[in-house]
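Of the protein chains in this complex, all but one are displayed in their positions.
Moving on to subunit A:
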Amino acid sequence: MITLKHIHKAYAGKTVLHNVSVQFPTRQLTSLIGPNGAGKSTLLMLIARLLKPCSGEILINGRNAAHYRVSEYARQVATLRQHPQFSLRLTLEELVAFGRFPHSRGALNEEDRQQIDTAIGFLGLDHLRGAYIDELSGGQRQMAFLAMTIAQQTDYLLLDEPLNNLDMKHAVQIMRALRRLCDEQGRTVILVVHDINFAANYSDHILALQGGAVRFCGPVAEVVTRSRLQALYGLDFEILRSERGFVCNYFNPSDQEREHEQG
């Protein structure tokens, strides 16, 4: 269980998160949503311990995150950020092997090799094992990094905009893989996602931030409503529910809204 208590974060005097207290349910997929500058990534980086909160505390399994050693923490929480440019010459398999570093400190044993194979197989990347990371497409590269994070075998996975710059197919592949990690392996996944439709269709839980504060949070069925999304993004939403899931349409305002704007 990840619990945040009265988290406050400011950069150079500018408040980014203000008094945020939330709990992330275990074995579920939680999406952090909200407009740009809402503090989503900052919140995720605080949980990942890549940033330090100005005040407040983060509890991982009931223990203050700041009290874990770096090596110990990496066996509990795995983080994936974006990798815009990657100039290292590594094969996919070598990259995934880094995921075992928290466990083996670089000397791979039989179990490590097995976990690497499992992670590569889990994402169906077997045919790319020997491919160099810098020669892969953006989508494949993101899958490779995800495989590394999976091989880390942590209870908690944090992903910062894992769908950025991906085509729909890769985005769906990644979200389905994350869904399976929750359902089949009982991992807790928290991710920042911009596309409300991906958040609505694949998450169990949604946490919406706005201006550095929690706007709403709860199970998807409860919180994905027209009024809440409209208030969060300042757009006119139409939410269509079908057997295959939600579609949140926000592309063009409704006639009513258009008249309202003109009038």
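Here, a residue touches a chain if its C-beta (ideal position, glycine included) is under 8 Å from a C-beta of that chain, and two chains touch if they have at least 3 such contacts; residues count from 1.
In the analysis below, contacts and distances are computed from a predicted model.
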UniProt protein name of the chain not shown, from "Fluoride-specific ion channel FluC", "Iron chelate uptake ABC transporter family permease subunit", "Sulfurtransferase TusE" or "Trypsin-like serine protease": "Iron chelate uptake ABC transporter family permease subunit"
Contact with the hidden chain (one of A:Arg75, A:Arg113 or A:His194): A:Arg75
Residue numbers in subunit A that touch the chain omitted from display: 48-50, 70-75, 77-81, 83, 87-90, 94, 98-99, 101-102, 105-107, 152
